[in-house]
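All protein chains but one are shown at their positions in the complex.
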Amino acid sequence: MAMAAPPSAYDRAITIFSPDGELYQVRYAFEAVRKGWTSLGVLTDSGVILAAEKRKITPLLDLNGIEKIYKVDDHIGVTFAGMGSDGRVLIDYARLVAVRHRLTYGEAPSTEYVVKSVADLKQLYTQHGGVRPFGVALVFGGVDSDGTPRLFRTEPGGQYFSYYAIAIGLGGDAANSYLEKNYKKDLSLDDAIKLAIIALFKGRVASSDEKKEDLANAFDEYVEVAYIDTKERTFNKVGRDVIKEIVKSSRGEMLSS
Amino acid sequence: MAMAAPPSAYDRAITIFSPDGELYQVRYAFEAVRKGWTSLGVLTDSGVILAAEKRKITPLLDLNGIEKIYKVDDHIGVTFAGMGSDGRVLIDYARLVAVRHRLTYGEAPSTEYVVKSVADLKQLYTQHGGVRPFGVALVFGGVDSDGTPRLFRTEPGGQYFSYYAIAIGLGGDAANSYLEKNYKKDLSLDDAIKLAIIALFKGRVASSDEKKEDLANAFDEYVEVAYIDTKERTFNKVGRDVIKEIVKSSRGEMLSS
Amino acid sequence: MAMAAPPSAYDRAITIFSPDGELYQVRYAFEAVRKGWTSLGVLTDSGVILAAEKRKITPLLDLNGIEKIYKVDDHIGVTFAGMGSDGRVLIDYARLVAVRHRLTYGEAPSTEYVVKSVADLKQLYTQHGGVRPFGVALVFGGVDSDGTPRLFRTEPGGQYFSYYAIAIGLGGDAANSYLEKNYKKDLSLDDAIKLAIIALFKGRVASSDEKKEDLANAFDEYVEVAYIDTKERTFNKVGRDVIKEIVKSSRGEMLSS
Amino acid sequence: MAMAAPPSAYDRAITIFSPDGELYQVRYAFEAVRKGWTSLGVLTDSGVILAAEKRKITPLLDLNGIEKIYKVDDHIGVTFAGMGSDGRVLIDYARLVAVRHRLTYGEAPSTEYVVKSVADLKQLYTQHGGVRPFGVALVFGGVDSDGTPRLFRTEPGGQYFSYYAIAIGLGGDAANSYLEKNYKKDLSLDDAIKLAIIALFKGRVASSDEKKEDLANAFDEYVEVAYIDTKERTFNKVGRDVIKEIVKSSRGEMLSS
Amino acid sequence: MAMAAPPSAYDRAITIFSPDGELYQVRYAFEAVRKGWTSLGVLTDSGVILAAEKRKITPLLDLNGIEKIYKVDDHIGVTFAGMGSDGRVLIDYARLVAVRHRLTYGEAPSTEYVVKSVADLKQLYTQHGGVRPFGVALVFGGVDSDGTPRLFRTEPGGQYFSYYAIAIGLGGDAANSYLEKNYKKDLSLDDAIKLAIIALFKGRVASSDEKKEDLANAFDEYVEVAYIDTKERTFNKVGRDVIKEIVKSSRGEMLSS
Amino acid sequence: MAMAAPPSAYDRAITIFSPDGELYQVRYAFEAVRKGWTSLGVLTDSGVILAAEKRKITPLLDLNGIEKIYKVDDHIGVTFAGMGSDGRVLIDYARLVAVRHRLTYGEAPSTEYVVKSVADLKQLYTQHGGVRPFGVALVFGGVDSDGTPRLFRTEPGGQYFSYYAIAIGLGGDAANSYLEKNYKKDLSLDDAIKLAIIALFKGRVASSDEKKEDLANAFDEYVEVAYIDTKERTFNKVGRDVIKEIVKSSRGEMLSS
Partner (left out) sequence: MAMAAPPSAYDRAITIFSPDGELYQVRYAFEAVRKGWTSLGVLTDSGVILAAEKRKITPLLDLNGIEKIYKVDDHIGVTFAGMGSDGRVLIDYARLVAVRHRLTYGEAPSTEYVVKSVADLKQLYTQHGGVRPFGVALVFGGVDSDGTPRLFRTEPGGQYFSYYAIAIGLGGDAANSYLEKNYKKDLSLDDAIKLAIIALFKGRVASSDEKKEDLANAFDEYVEVAYIDTKERTFNKVGRDVIKEIVKSSRGEMLSS
C-alpha cells in the first residue's frame, strides 16, 4: 500500500491502525511537540544538564513566574516541549511515582523507573478509546544511586530512548545539529551548561524572527538551566547571574553561524 | 502540511489532534472567551487589582445583582471572561480547593496552588471524550503569605501563565494595548485602580456601539473593581462611590484617543 | 468566520463548540423556550410578582387543573416557559435544594442560592455528552430574610441574571416592551399585579390569533398570578375573583395599543 | 427558521434539539400513539370513566384474554394507546409508585402524584442518550381522597395535562369530536359510560374499514369500560352484559352521523 | 408521511423512531421469526397443545438430539420460531422466573405471569441502546391453578396476546389458515393434537421444496408435540410412536389441498 | 425484500438486523470458520471421534507443538475451525464450566451442558454492542454418564445442533461429502478413526495446492485424532504411529476420487 494514500480515513481515533500499521493520532501529537518552546538535555561523565527557553509572547508576560524545568526527586529533573498543560499533568504523575517508590521500597527510584512509569501512562492513552494521546515530549535527566548519569526522552506514543544529548521543540533540529557537532562525553559540567545554552540559542535563532544580536543581549532572561552532578546527585537550578555570565562569554560562539 | 487546509475533519471532538498538532475544540473555546464581557488584572508592588465591566443588554436588567469578581479565599480573588455558567463552576471549584487546603494543611494555599488546580481540571476536559472544554478564561489575583502579589490567567486548554497585567474578553485587545503603554510595576494601588478602570473603558469603547461620552458619564455603573494589597493581604471590593470619583477624575484620559 | 456560515456541522452535540465559540444546542434549546406559554416576573420595593398565562389548546382541557406557578419554599416561587416536563424536573430539584438547605443549616436559603443550584444543574447538561440541555427557562422570585426582593431568570445554558422585570415565552417580546415602558420600582403590590396581567395580555395578543376583545372578556380564566411581599415574606397565589376584578378594571389599558 | 426545512439532520437522537427547538424523536413517538387502538377517559361530577376498544387482528385472537384498562390503586385506573409493551412497563411503574406511597406515608396517593411520577420517568427518557422515548400515551382516571375526580393524559415527552374528556389513538380525533359536542360535566355515571362507548364507536368507524352496522352488532365484544365513582372511590370494570345492553340501546345514536 | 418513503435513515438502531412512529429494528427482528422452523399452539377446553417441526438441513444432522419444545414449569411449556440461540436464552429466563416465583410465593406462577416477565425482558431490548431485539417469537401454553388453559405468543417487540390457536415461522401463514378453518374450542386433546400435526404439515408443504408424499411418509420424524391437559395440569411430550400413528391415520387430510 | 439488495448498510454492527432479518456480522464470522484448518467429528455406537488437520505454513513451524484437539473433561473433547485465539478462549471457558459443574454438583457434566454453556456465551456476543462474535466453530464430542455418545457443533451465532458426523473449515464441504457417503452408525471405533482420517484427507486435497501423492506420504504428520469410547468414557489421543499405520493402509482409498 502506497504511503502516498490519504491517511484521512484512519486518523480520527487513537484506536485505529492505518493499513500501513501507523497510529496517525500519535503522529499528530508529535506535531504538538514540534511547536513547543525548545528544551534539551545533555549527559556527560560529570552529570546531566537540562535546559529550556521561554518566549515573551506578550509584553506584560512575567517570564520569572513561568517554570519549564522541574525537580521530580532529589536526583531527577525534567523538562518538556509541547502542550504545557499535558506536561504539567505528567510531571505531577512522575513526582507521585517517585514518592510512592520511596514509601514502598524505602529508597529513591532509578531514573529509568520513573521514565518507564510515565511512558506506560502515555502508552495507555494510545490504545484505549475516548481519549487523546498526551501532546508532549519530556526530557528526564537523573543520576542513579550508583552515580550513573541518565538522560531519556519520552514520546507521545509511550516509546522512550536514552540519549547522550537531545533537544525537542520548535528549535529542536537546529539545537540537535549544534549538539551533534560539539558534544563530547567528557565535558565538564560548566562546559556542558555552556553547550546547552548555546544549543538553545541556535535553536531559537532558527525558529524565530527576532534579531540575533538583540536576542544575544537578553538571552539570559529567556533561559532556564538545571543540573544534577554525579557526585552530589542533587537537582540544582543554575542562577540567573551565572547564566548571564555564560551568555556574555559565549557571545562570539552564539553569533557565529 | 499547510495551515490553510480545512480543519473541518478534525474539529468535532476534543480527543482528536489535527495533522498539524492542534486541538481545534480548544481553539473554538477560546472564541467563547473572546466574546465575553471584558475583565482584567493588574499587578503592582503594592498589590493586585481585578476589574470587570458589565453590560446592560436589556433595560430592566439589574446590574447590581450581577457579580463578575469573586473572592476565592481571604487573599485571592478571581474574575473571568466567556461563558458565565462555566466560570461559575470553576470558581466554585477554586473555592473548594482553597478550603480543602486550609483543612488539610492548616494554612492558606498559595495563589498558584489554586490556579494550578483549576487549570488541571480544565486540562482533564481537553483529553477525555464526551465532554467539551470550559469556554472561559479566568484571571486570578492574590497575595501569597510572604507578601508577593501574583497574577495569573488560565486558558480553556488548561495552560496558565503569570502576568504583570492582562485583559481578556470583547475589549481585551484594546485594554491590553492601553495597559502595555501605561503599566508600571511601582504604581500605587490607587493609580493601579485608575489604570484598570481606564483600560476597561478603552476596551468597552473599542467593542461596542455606545457613544463614548454617554458611556463615560455612566461608566461607574458598569464597572466592578477589587484589590488585594500586599500588606493587609485581604480581598476587598472597591465601593461604587470611589469608582464614581475615579471615573469623574479620569474623564479626560478616558475620552482621549 | 462569518456568522452566516452554516452551523450544521457543529450543532449536533452539546459537547462541540462551533468555530466561533458557540454551543448551538444551547441556542436551539432557547428556541423551545421561545415557543412556550408566556411567563413573567416583576420586582418592586414591596415584593415580587410572578404571572403566567395558560392556553386552551383543546376545548375539553381543564385549565384549572394546570399549574404554571409553583411555590419552591415559603418565600420563593417560580414560573417557567418552554418544555413543561423539563420545567417540572427543575422545579422539583429547586424544592429539594431548598429543603436540604433548611435541614443542613437550619434556616431558609436565599433566593440566589436556589437559583444558582438550578443553574449549576443546567450547566452540567451543557458540558457532558449523551444528554441534551434543559429546554426551559425559569423565572424565580423571592424575598430574602433581610426583606430584599429578588427576581432571576435561568437560561438553558446555565447562565442566570437578576432583573427588575422579565417576560419569557411566546409573548415575551411584546410583554417585555410593555414592562419597559411602564415599570417603576416603587409600584405598590396591587399596581405591580395589574402591570403583570396587562403585560401578559399584550404578549398573548401579539402571539395568538384570538380576537382581542373576546380574549379580554375571558382573560381571568387564562391567567395565574402569585406574589411574595417584602413584609410577610410568604408565597401567595392571587385568587381568581381578584384577577377577574383587575382584568375588568384594566380593560381599557389592555385594549389600547 | 422555516418549518419546511428537512428535519432529517436532527431527528436521529433524543439528545438533539432541532434549530427550531423541537425534539423530533418525541414527535415521532407521538405517531406511535396515533397508531394504537383508541382509548379515552371522561370526567363528570359523579366519577371518572375509562374506556378502550380492542381489535380482532386475526380470527383466533382471544380478545377476552387481552386487557386495555388496568387498576393502578383502589381509586385509580389507567388505559393507554400506542406501543403495548411500553404501556405495560409504565403501568407496572405506576402501581409500584402507588404501593410505595402507601408504604411510606400510610395513605393512598393522589391521582396526580402517580401521574407526575410516570411523567417524570417519561421525561428522563427524552433527555439522556442511548434510549428512545416511551411510544405510548396513558390516560389516568382517579378519585382523590377528598372525592374530587381527576383525569389526566401523559404524553411521550413527559408532559401531562388534566382534561374533562380525552381520547387517544387511531380513532382519537373522531372520538374527541363526539365528546366535545356531547360532553356535560354533570352527566350521571350511566350517561357518561354511554357517552364513552358511543365516542369509542365513532372513533372506530372513522379509523377502520369494517361495516358500521356489523360493527354495531358486535361492538360489546370489542369494548372494555371501567369507572371510579366519587362516592365509593373504587375502581370497577363494567360487565360485558351491561356493555351489551348499552350498545343495544345506543344503536340509533351510534349509527347516526 | 407516506409509507413508501425509504426507512433507511431510521432503521439502524433500536433507539430511533421513524417519522411514522415505527421501530424498524423490531420489524426486522420479526423477519427473523418468519424464517424460523414452524411452531404452533392450540388451546381447547381440554388443554393446550404445542407442536413444532424440525428440518433435516444436512443428511448427518441428528434430529433426535434437537429439541424445539421445552417444559418451563410443571404446568407450562413453550416453543419458538426464529433465532434458536435467542430462544434458548429466553426459555432459560422463563424457567428462572418460574422457579423464583415458587421460591418467593410458595406456589406455581400463572402462565401469564411467566409470559409477561419474558415479554418485559424483550421490551427492555427495544428501548435501550447498544443491543438488538430478540429475533424470536415464543408460544407459551399452560394450564393455570384454576384449570384454565392459556395460550400466548410473545413478539420481538415485547408485545404479547392470547390466542385460541397460533402458528409462527416459515409455514406460519399456511398453518394459521388451516387452523382458522378447522379450529373448534371443544376439540378433545387427541383431536387437537391431530389438528396441530396436520397444520404443521400444511405449513411445511407451503414453505419447502420437498415432495408432499415423501414428506407425509416420514413426517413423524420431523415433528415434536407436547400437551398440558386441564385435569393433570402437567406438561407431557407425545411419544414418537403416537405421532407416527396420527400421521399415518391423517394421511388423507394431509395430502388433500 | 430481495436477497440481492446490498447488505452494506446493515453489516457493520452486531446489534443491527438487516431488513430481511439477518445478522450479517454473524454471517461474516462464519466465513472466518470456513477459512480455518479442517476439523471434524464422527459419532458411532462405540464412541466419538474428533480429528483435525494442521498445515505447515512455514518450513520451520513446529507442528508437534501445535494442538488442535483438546480435552475438556475426562469424557469430553473438542476441536475447532476458525480463529485460533477465539477458539482457545472458548475452550478455556468450556473447561471452567466443566470444573464448576463438578465442584457444584459433585458429578461430571453432560456433554450438552458444556456445549450449551459455550453456545450461550457465543449468543451474548451477538446481541450486545461493542464486541464482535466469536469467529470460530467448535465440534464437541463426549460420552455421557449413561454411555450415550454425543456430537455437537456450535456456530458463531450461538446456535448448536447434534450430528452423526460433521466437518468444518477449509475442507469441510469435501470432508462432509465423503462422510455422508461412507458413514454408518455401527462402525467400530477403529473404522471410525479411519473414516475420519480419510475424510480429512479428502478435505485437504480439495482445499490445497499440494500434490495428492506427496500429501498421502506425509499425512500422518498433519493429522491429530482423539476418541472417547462408550465403555471407558475417557478422552484419548491416538498415537502418531497408529495414525501412520492407518494412513499407510488407507492409501488406496485416500487417492481414489
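Order of writing sets the chain letters: A, B, C, D, E and F. Residues in each chain are counted from 1.
Keep this in mind: a residue touches a chain if its C-beta (ideal position, glycine included) is under 8 Å from a C-beta of that chain, and two chains touch if they have at least 3 such contacts.
All values reported here derive from a predicted model rather than from experimental measurement.
Engineer: Quick one: which of A:Ile16, A:Ile66 or A:Ala206 touches the chain that's been left out?
Structural biologist: Hidden-chain contact among the options goes to A:Ile16.
Engineer: Out of A:Lys122, A:Lys202 or A:Arg233, which is the one that touches the chain we can't see?
Structural biologist: Residue touching the chain left out of view: A:Lys122.
Engineer: Out of F:Gly135, F:Gly157, F:Gly171 or F:Gly203, which residue would touch the omitted chain in the full complex?
Structural biologist: Touching the chain that is not displayed is residue F:Gly135.
Engineer: If the missing chain were put back, which residues of chain A would it touch?
Structural biologist: Residues 9-10, 14-23, 43, 116, 119-120, 122-123, 126-130, 150-152, 157-166, 176, 179-180, 183 of chain A touch the chain that is not shown.
Engineer: Could I get the residues of chain F that touch the absent chain, sorted low to high?
Structural biologist: 8, 11-14, 24-25, 28-35, 58-62, 64-66, 83-86, 88-89, 92, 125, 129-135
Here is the rule we use: only the chains that are shown with their structure count from here on.
Engineer: Common contacts of chain B and chain C?
Structural biologist: Expected: no chain.
Engineer: What is the touch distance from chain A to chain D, in steps?
Structural biologist: Graph distance in the chain contact network comes out at 3.
Engineer: Taking all residue numbers at the chain A/chain B interface, are over half used by both copies (same) or under half (different)?
Structural biologist: Mostly different residues form this interface, as fewer than half of the numbers used are common to both chains.
Engineer: Let me have the rounded angstrom distance from the C-alpha centre of chain C over to the C-alpha centre of chain D, please.
Structural biologist: 31
Engineer: For chain E, jot down the residues that touch at least 2 other chains.
Structural biologist: Those would be 14, 129-130.
Engineer: With chains as vertices joined when they touch, what's the shape: line, ring, star, complete or other?
Structural biologist: Contact map by chain: line.
Engineer: On the basis of the stated criterion, which chains touch which? Give every pair.
Structural biologist: Pairs of chains that touch one another: A-B, B-C, C-D, D-E, E-F.
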